[in-house]
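With one protein chain held back, the other chains of the complex are shown just where they sit.
Chains: A, B and C, in written order; residue numbering restarts at 1 for each.
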Amino acid sequence: MIWGVLLFKKLLIANRGEIALRIIRACKELGIKTVAVYSEADKDSLHARFADESICIGPNSPSESYLDVARIIAAVEITGAEAIHPGYGFLAENADFSEICERSKIVFIGPNADQIEAMGDKATARETMQQIGVPTVPGSDGLVADLKDAKSIASEIGYPVMIKASAGGGGKGMRVVQNEEELSKSFDTTQAEAKSTFGNSDVYIEKYISEIRHVEIQIFGDSHGKVLHLGERDCSTQRRHQKLIEESPAPGMTSEMRRQMGETAIMAGQGIDYVGAGTVEFLVDPEGNYYFIEMNTRIQVEHPVTEVVTGLDLVKEQIRVAFGEALSFPSGEPSIQGHAIEFRINAEDPAQNFMPSPGCVETFQPPGGPGIRLDTHLYTGYQVPPYYDSLLAKLIVSGSNREEAIVRGRHALDSFVIEGVKTSIPFLSDITRDDDFMTGGVDTGFVEKFMQRWVKR
Amino acid sequence: MIWGVLLFKKLLIANRGEIALRIIRACKELGIKTVAVYSEADKDSLHARFADESICIGPNSPSESYLDVARIIAAVEITGAEAIHPGYGFLAENADFSEICERSKIVFIGPNADQIEAMGDKATARETMQQIGVPTVPGSDGLVADLKDAKSIASEIGYPVMIKASAGGGGKGMRVVQNEEELSKSFDTTQAEAKSTFGNSDVYIEKYISEIRHVEIQIFGDSHGKVLHLGERDCSTQRRHQKLIEESPAPGMTSEMRRQMGETAIMAGQGIDYVGAGTVEFLVDPEGNYYFIEMNTRIQVEHPVTEVVTGLDLVKEQIRVAFGEALSFPSGEPSIQGHAIEFRINAEDPAQNFMPSPGCVETFQPPGGPGIRLDTHLYTGYQVPPYYDSLLAKLIVSGSNREEAIVRGRHALDSFVIEGVKTSIPFLSDITRDDDFMTGGVDTGFVEKFMQRWVKR
Amino acid sequence: MMDLEFLRNLIEIIEDSDLDTIELEHEGTKIKLAKASGKEAGWSVNAPDLSMKDNPSPLVDEVVSAETVSTVEAETGANSNLIEVKSPMVGTLYAASSPDADSYVKVGSRVNAGDTLCILEAMKLMNELEAEVSGVIEEVCVQNGEPVQYGQVLFLLNPS
Partner (left out) sequence: MMDLEFLRNLIEIIEDSDLDTIELEHEGTKIKLAKASGKEAGWSVNAPDLSMKDNPSPLVDEVVSAETVSTVEAETGANSNLIEVKSPMVGTLYAASSPDADSYVKVGSRVNAGDTLCILEAMKLMNELEAEVSGVIEEVCVQNGEPVQYGQVLFLLNPS
């Protein structure tokens, strides 16, 4: 007995770690054969073991393996895969890669080059969004050429302002300045940093809003012209713009506000004829005003939070949509059940300023029981390589309400044993005991304040 | 910041294995201190480690540890616990134990002695149910004294019939006979077996219905006189009356039938003023007629299936209700989301006629990802003792529909690595690939038929 | 009893080696030596598990016990024949027949087989614990009024 529609016969996963495993699981459920690619450092990793075929594509360095377009296309050629899922990071938002796939008649599970480019450059994305009427943070309309321009814009919108590298992202390439003097000092530095880090010195200026919350809307588009949203995720618990904890629903979110932000996000997606999974990120101020900041044209690390509260499988949906199927869920406002929280467990030592902690996972004993989902590539004996990002596991907890989810998360973190490498588990566990976090509605400054208390313990 | 109502301060768990861990988790979430009791064989077990206090109560034999009322009450005395959660099995349905707790002013998380007795004896339960109008399988109204009686009843209701020990359960103490000759041969034997196994030779007779499905309704009563139901579980995938796979919703269940069976189950609960979690078991014939068979006055092994589709936490609900709180969920038909299936993973060798396989768990690598819940007390290095039941883990998978749940379960089973002991994993995995199982609506004879095909492979 | 010299040698051997475990079974005698480092179940001891913070974990006791025993052996020197008198039940230990009475035994007491060592109370029942062999009480491990688990060592007795 065979169920379901036939999709791709074989799919290559151009990624590693937990997201590669996540995609393999989705493919197995859809009856699609999988090809894993791996660097020499990842030869014992689960994604290489659990895929139907596995190809070593290069040495440890990402630039010679997971970031090397030619090697990945070559792996597709020798295995005969029809599609590539890029996961997140690496080549997921690389317009050239998407274009090369298209030219090579390989289905890229993600948007086309034009759509990636429309959203990849922040200043362009901002302009695009303004044109279609999506609210953005007050700031320069486009790039800022020099300090003189910068000063005039900053005095117009009022300090503090943020200088942001147009090609930046993930918390890198941005700097807050409180007054004109600081602006004068920092402007050239930020341009120079942008040049050296991203190969592009373009910067723009935005008003810096404190007590801001980071709320993003998950959208999904299909090739039949439909774009829908699946509610929000609150990602305000960030450390240096790196998300630590994400949750849905956002604390304090009303169904009216969800509808409004959802419609705005759909508008953003429709504006670029978006197909696939996308995330429209907003800043929300204490008055409930929201401003578009960027759109990520890929599956997010924190997608499971949405999966848990909607009951949908977003990775399977991505694959089906890329094959040309229509969205599997109905139009209209999404049905959200209960509350879900994701904790990112990194190989980092919180007590040593989150210094990366690669090494051998001597013990791996995960939590279990009701409301616990774990996405991880760990096993007892796994060597965490020093070459890639430090994400070890995503613990997703759910409950009938936020309180139940937090308490469940706290005890799941406390019974999660990872030995051999330092992890963010104790830090996250302490956050779940923090009054501000428990009350809900923390802003993006929360972690900095929490850390000051935490370090003093 | 403290959330929730204050409940018991300290609770003792009179059980072991995964259910003891499950109860500890519920208590942690409710802010209740826990006391684990353990036999010498379980000194390294997780329930003894994760509880706030742990008391060794005796040697390996259950009769000198988990079944010994005096030792457990003594453990309550020296630790000052206010309540006992008995889990399932062991003392969970022991009326004397419930009564001793009551006399000792210890809250027993379960029904009182009268309610346990009303349901503990199957013939009495049957009569009780008939009196309040719940349909039962045609058979003897009460006990059958001797072979002469048995023959007259059997010829009245028609062969095949089943001789059942009144004190039996869990698949033990029942025998099917096809005609009067077999009845003559088997009657005395069944009585003698009942005497030696259960210390009580009472038997009764029921019509044996083939192609029957086993469907049970989860009910919950509180001390404020309310009894509600939480939908059904189909437990037809049984081997020798031992459940292997349970799911909810039951294949083919309609909302009208759920409402009817739910109302009948509520009636059964209300008839004995039931408080706490209970399960009313029915047989359902191919025409959709259903017959009461028994009521279990405890939490069931398969309760997570209901938790997943309702989003409720039944163990926390048990504790709150025992404290005197009202049910936390609304009256009326339960809201069921998606589909959940539980696979029972036992330390048994399916290829050797399910011979128990105790020993050291040399490798334990659980599955993860979306829709996967795991309740287990295993860890790498755990010694499975030969003294207790063989349940190692309960894998609960969920999906937006039955198909998704089955495929997910199949791949979760395939990526679940337990080494050192033989397990039922490969057998269960093969069931998920079976056409009859996939089509749904298997009856209680399915596993026997499947095994014949399976053994021949 | 077993040849301790042999055991000491065996320990030297395992300590000087990279081995984790040695198990011996010889003429009805079984020996299993495991190094503290050994993986099996060892993680709970070092586990950064907040849930265990205020838990007098039995596993920790268990792991430590191997060391405890050797400490005792070292302290008692030549005399390593001490008998552990263990609790046969869960309950509360009373050292005397009534609050005002003297303790049945204290360190240095000479007892004969059948003498009462203490009272163990559970479910309001008082159970006298009798000495199985004669000897001298070398150590009283549990104080009056303290709760005891099954198998817990109550006294160390030097038989004679």
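Things worth noting here:
Going forward, a residue touches a chain if its C-beta (ideal position, glycine included) is under 8 Å from a C-beta of that chain, and two chains touch if they have at least 3 such contacts.
Keep in mind that what you see is a predicted model, and the values were worked out from it rather than measured.
Among A:14, A:48 or A:144, the one in contact with the hidden chain is A:48. Of the candidate positions A:16, A:71, A:316 or A:377, contact with the hidden chain is made by A:71.
Looking at A:379, A:416 or A:437, the residue that reaches the missing chain in the full complex is A:379. Interface note for the absent chain: among A:57, A:183 or A:395, the touching residue is A:57.
One chain is missing from the display, and on chain A it is touched by residues 28, 38, 40, 43-44, 48-59, 65, 70-71, 73-75, 77-79, 104, 360, 379-382.
By definition in this document, only the chains that are shown with their structure count from here on.
For the pair chain A and chain C, the distance between C-alpha centroids works out to 55 Å. Between chain B and chain C the centroid-to-centroid distance comes to 39 Å (mean Cα coordinates, whole Å).
The set of chain C residues that touch two or more partner chains comprises 39, 43-44, 51.
Residues of chain A in contact with at least two other chains: 363, 365, 411, 415.
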